[in-house]
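Would you mind keeping the following structure in view while I ask a few things?
All protein chains of the complex are present and in place, except for one that has been dropped.
Take a look at chain A:
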Amino acid sequence: MHSFVYRLNTLVTFSVLLLGVLCAGASILDSFNSHSVRAHVEVLKVNRFRRQLNGNDEVALTLNISVDLQSAFTWNTKQVFVFVAVEYETPKNALNQISLWDHIIPDKEHAKFETQVTNKYLLIDQASFLRIPFCIKNLIIWNMKEHGSNLRGKKIELVLHWHVMPKTGRMIQDKIGVSSFQIPEAYT
């Protein structure tokens, strides 16, 4: 006969294994879910466009955001993190990304909405982007400082990203470009 401890051991091992298989299964099923996300984001107004004292350009915008992320939800979805980022190019940086607004969608019922927001994080083109010290033969060299005044007349792309955070398993992320916007030539 098997002892009590032996039985307990088998039971625990089997339950843990089963739980693991179920978790893996839930995560695998998620990858069969195709997202057909509809989104529209546009810049309604430039509230402020100025140069900061340190030479960085700073932009405050009002955005109109309408999103339908219902298709991103499955039974294994805990929440969807959605954010709007601007992407632009500067002479020194091949790609700059700055998040303007973000939001946590807790469930499918709240996944379709339209809202008007001012950017939660100011769009600041940072000079300090390039102040990366690096060493060559024990000499610390500071890169030439790129002034953060690259935004005048700059065409920026607005991109909607969403990250599906699962109850368990693999995290899924995706994005779509929603619109582009030309920043005015003159400071306000």
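The criterion applied here is as follows: a residue touches a chain if its C-beta (ideal position, glycine included) is under 8 Å from a C-beta of that chain, and two chains touch if they have at least 3 such contacts; residues count from 1.
Keep in mind that, in the parts below, contacts and distances are computed from a predicted model.
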Which choice in "Signal peptidase complex catalytic subunit SEC11", "Ferritin", "Ubiquitin-related modifier 1" or "Translation initiation factor eIF2B subunit alpha" gives the name that UniProt lists for the one chain left out?
"Signal peptidase complex catalytic subunit SEC11"
Per the touch definition above, residue among A:33, A:99, A:118 or A:179 touching the missing chain:
A:99
I'm checking contacts with the chain that's been left out. Which of A:33, A:64 or A:79 qualifies?
A:79
Since one chain has been left out of the picture, which residues of chain A touch it in the full complex?
5-6, 9, 23, 27, 78-79, 81, 83, 85, 92-99, 102, 104, 106, 121, 126, 128-132, 134, 143, 161, 163, 165-171, 173, 175
